[in-house]
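Note that one protein chain is taken out, while the other chains of the complex remain in position.
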Amino acid sequence: MNVIKTIDELNAIKAAAAEVVNVRVEGKDSGVKDVLVCGGTGCTSSGSMNIIKKLEEEIERNGLKDKVNIIKTGCFGLCALGPIMIVYPEGTFYSKMEVDHIPEIVESHLKDGVPVKKYLYAETVEGDTIKSLNDTAFYAKQHRVALRNCGLISPEHIEEYIARDGYQALHKVLTSMSQDDVINCLLASGLRGRGGAGFPTGRKWQFAKASQNEQKYVCCNADEGDPGAFMDRSVLEGDPHSVIEAMAIAGYAIGANQGYIYVRAEYPIAVERLEIAIKQAEEAGMLGDNIFGTGFKFHLGLRLGAGAFVCGEETALMTSIEGNRGEPRCRPPFPAVKGLFGKPTILNNVETYANVAQIILKGPEWFAAMGTEKSKGTKVFALGGKIHNTGLVEVPMGTTLRTVIEEIGGGIPNGKKFKAAQTGGPSGGCIPPQHLDIPIDYDNLIAIGSMMGSGGLIVMDEDNCMVDIAKFFLEFTVDESCGKCTPCRIGTKRMYEILTKITEGKATMEDLDKLEKLCYYIKDNALCGLGQTAPNPVLSTLRYFKDEYIAHVKDKKCPAGVCKSLLAYKIDPDKCKGCSLCAKKCPVGAISGELRNPFTIDTNKCIKCGVCASNCKFGAISKS
Amino acid sequence: MVNIKINGVDYSVPEGSTILEAARTAGIKIPTLCYLKDINAIGACRICVVEVKGARSLVASCVYPVNEGMEVFTNTPKVIESRKTTLELILSNHKKECLSCVRSGSCELQELCNEYGVEENRFEGENPAVELDDSAMHMTRDNSKCILCRRCVAACGVTQGIGVIGANERGFATQIASPFDMGLADTACVSCGQCIVACPTGALTEKDDTQKVLDAIADPDKFVVVQAAPAVRASLGEAFDLPVGTNVEGKMIAAMRRLGFDKVFDTNFSADLTIMEEAHEFLDRVQNGGTLPMITSCSPGWIRYCENYFPEFIPNLSTCKSPQQMFGAVVKTYYAQKLGKNPEDIVSVSVMPCTAKKYEINRDDQSAAGIPDLDITITTRELSRLIKKTGIMFNDLPDEECDSPLGTGTGAAVIFGATGGVMEAALRTAVWKLTGEKADSPIEFKDVRGVEGIKEATYNVGGKEVKVAVASGLANAKALLKKVKAGEADYHFIEIMACPGGCVNGGGQIILPASVKNFTDIRAERAKVLYDIDSANKMRCSHENPDVKAVYDEFFGEPNSHKAHEVLHTSYKAQKLYR
Partner (left out) sequence: MAFKKSAVPFSGTPEQEEKLKAVIAEHKDDPGALMPILQKAQDIYGYLPIEVQTMIADAMEIPLEKVYGVVTFYAQFSINPKGQYKISVCLGTACYVKGSGDIFNKLQEKLGIGSGEITPDGKFSLDACRCIGACGLAPVLTVNEDVYGRLTVDDVDKILEKYN
């Protein structure tokens, strides 16, 4: 691509590319079909690259090369249904694709125009009518801003991004807005950091702009480390240019000409797409020394994280880019004053950046019209755990958890009862059923003892033990503590040990009290935000599920039947037929009896592996 | 100045100061563990937390800057309880053998635990298995007592620019250690002991050789002589609650005599001897085109650093042994002859402000009489321990003088203990020599005095410009050598001491808590002791030392003679250890 110097040149590319993209966006029938195959991590893991290969072969074999475009996109969101394929202009949605389905789909659908119903996502088929993906429950309630291009464009072609108004905002900023205009626009939009803490983005930029220094930096936090969260990865995989454009805008606003994206090395696809996107942006002159001929200079480098959760903390991320152990440092000084390499620095997360260009183009009022009073816009959540539709959803702030879980997420499988939703990852908390109707925003979540976090939303049902869950998160924190400050290094370890005692039925009520005190102590005393929020999973479960803790401590029982030490397997003599299968399957020889008489389990020998129960044909073995 | 409130009282404090510093000016001591001024402001231990009105959590006062209108509370129940819990957590991961720990009584953790009335075993749990590192000749590292304050890491990495220890692994598994957990002996550790004096607990300690001393004294067949380095007298008193900067020369001598040494001598004697050799070596290099700049060789930490990190400067090193080793060599040759004793029957002991001396006595080419020049070296701390153990009431001792003939030193010798001292002492004699041995030759060279890390001066000596430089602390030495290497400086003579401030701040000196060191420059206080002794001495120049004159007359002939070379000089070789 040639260097784009003027808005006319940009618009020319836009117009040409729009022809292509509109097949998908507007369902325009131009006699060509676009076949979109998800190339996100989830679908790639379930084999979407083989699907693409087979598609290419079949299309070639059927002589459809000029009639069908295959486009590898980023994540569509419905990861549980992967690999996913959508055929435009009609927008039909094939789920759980298998290579063997391809020949039939190509011949029937792509050649003859007859979709193969049996392979379509069941919810999109109602008798004879086939619904578009956008009309399914999963998508209908969503509102896509940050994810607007994900699953729609090819992330490896800058033209497709340009077709979707890409780099228009950068042009607007560079040619018609002052630095303060940009910052004021963001302030007015009410955009808050999507990384978790919710600090107003405009204010952050304002501070960095006010710091006098010839060298400043713009950083992007793509070190998405919360277990169960993959929003940022999906944006990077599906729409990398939206982040690049926003970072250039940020550079202009604060007076920086160098940016770094710190991305997890565990995200190879995101890294590859970012590399391609940066290269294309450089070739197109959207990054470089003289962007749009305005003299504005902005360069972007990639830095790979190396597997340390703490590097999601802003000061730790910067020390890591500097080539050190990723240990946080005390603030003040804040990064806006003294950040990367000691220079004024802003750090925003991927999803935050993904909103910026649209705020510039559509105006702050448009953005501020979405959401609640103090939390504007939308939020992307990664739905996971005990829920039908695992995947990525974007909803306006203020949507209730119930809507997200029951309507969009399709509720809880196997007829189980909802117990809690965990948001905010290891820094967040568990939200009990009584708070399902609270509108999701930063402040509400904090008020009920959790936090927005980066957007992981894990659903738990009655089979999950809340003490076990708290212990799981604590184990994560202990593993990922950097070890610099005493409260986090030793305090979380001791908390974990107390939790272990509880799950083993060895704890006393004094231990429970000690645990709670440690929680508050660590909140007050840890050096960084991660340490300070580390006790949240314990505090929130103590708050809403204290009975469960007490059951472990006093009654030595795990009500959910998860904590192995507190379980006992029992054979119901009335149901047992004495077939001996359980005794044969038991790995430790804990079951004995006479054939055709009820068997018994020696609880001293039993290791509670559950093999007996899962093999019993008569449902005679239960745990309590 | 900014106006702040501490515990409800208004104060005006300097802008840019931390809460810790501001509170100190207001007469409030906030406890610290990890904080060391200038080199370790990391806010990691969380002992110094205070409440600041409006702040979400407690803040670390050691790094938190004051600002106008700030309201600080240093002693609320929350603060006290937090500090107590922090201590209790540290204790849950600490080998509590406080009754016998060498740092009992000078342990900063112990003092705080006592002040806060901690519950010693409130938290119990798993502790990482740690191995003792006693591979090095000079020290032992016991991570079971380490509190991960990282003061040692800063001392090694920042002050000394070496960094053979650091934080490894992460989280609860974090340990301060050398790469790949290798022993210190496998690393290019220079044995300076700055990590030991930085350590708040008993995790880092010198190898204790006091029993060897007691055994030697108790052995009727051994003639035990002792020398004490100049800097020892400037610090020893601190172990007996005397103020920093107290000269205890006389009591120190008296104490050593009461310990039962057969002869109590003074390293000042051999410091003068060193000057005679070194000044002549310098003049010889200048006049006969030898390698310049010449660099001093008194500091074994520096020698080890040079051999490991800057072997290209080995030809620049003075071949003079250090004063300690010269003393040992003279004792086992000249003095043994004089006594008519077999040198094997003499046990030569030194008291040094230095841990690297424990390494130095084992170096090659340090055995003038065919046996090691020196047998035992103990630090100032070990001497204080011996004095306490033997029940000597130090503060009640009379002031005594050293034995003869190796007990005399000039003012030039005693300032060896401070950075710039060797340079000044050498200049006194070199200038005197070069300008015709006049009685009014200049004595004080104040440009090279003071605690700054790098000092430079140019003197006109007998019509010739002599450019000198002085560096103390190896990070400073590194910077200076890089300059020389790059051709950006053309010095004739360089003095380098491994420890910042010189021997007065050596790794073997009495350990003062950070609460003192952060607010008092102990280097300057201790150095002042030495400069006061110097200016009070009638003899200010090494060439005036009668014992030194005698040793040349009776034994060596003249400085740099063949015999002097055999006994008083040594050699160096490049080392390749893990850096």
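Should a chain be cited, it is by its letter among A and B, assigned in written order, with residues numbered from 1 in that chain.
In the analysis below, contacts are C-beta pairs under 8 Å (C-beta built on N, C-alpha and C of every residue); 3 or more make two chains touch, one makes a residue touch a chain.
The shown structure was predicted, so the numbers you read here are calculated from the model rather than taken from an experiment.
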> With respect to the chain omitted from the figure, which of A:74, A:166, A:225 or A:377 is a touching residue?
Replying inline: A:225
> Who touches the missing chain here, A:390, A:444 or A:477?
Replying inline: A:390
> Among A:151, A:166, A:196 or A:326, which residue is in touch with the absent chain?
Replying inline: A:326
> Among the options B:97, B:131 or B:344, which residue touches the chain absent from this view?
Replying inline: B:131
> What residues on chain B make contact with the chain left out of this view?
Replying inline: 131-133, 135, 141, 157, 162-170, 177-183, 186-187, 578-579
> Can you name the residues of chain A that touch the chain not displayed here?
Replying inline: 41-42, 44-46, 78-82, 225-230, 233, 265-267, 303-309, 320-327, 341, 382, 384-386, 390-391, 422, 425, 456, 458, 460, 464, 469, 472, 482
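Note that only the chains that are shown with their structure count from here on.
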> Along chain B, where are the residues that touch chain A in the complex?
Replying inline: 42-47, 49, 56-58, 60, 63-65, 78, 81-82, 85-86, 89-90, 92-93, 122-123, 125-126, 147-148, 167, 169-174
>> Residue numbers of chain A touching chain B in their complex, please.
In response: 308, 325, 329-330, 332, 478-487, 489-491, 493-494, 497, 514, 517-518, 521, 523-527, 532
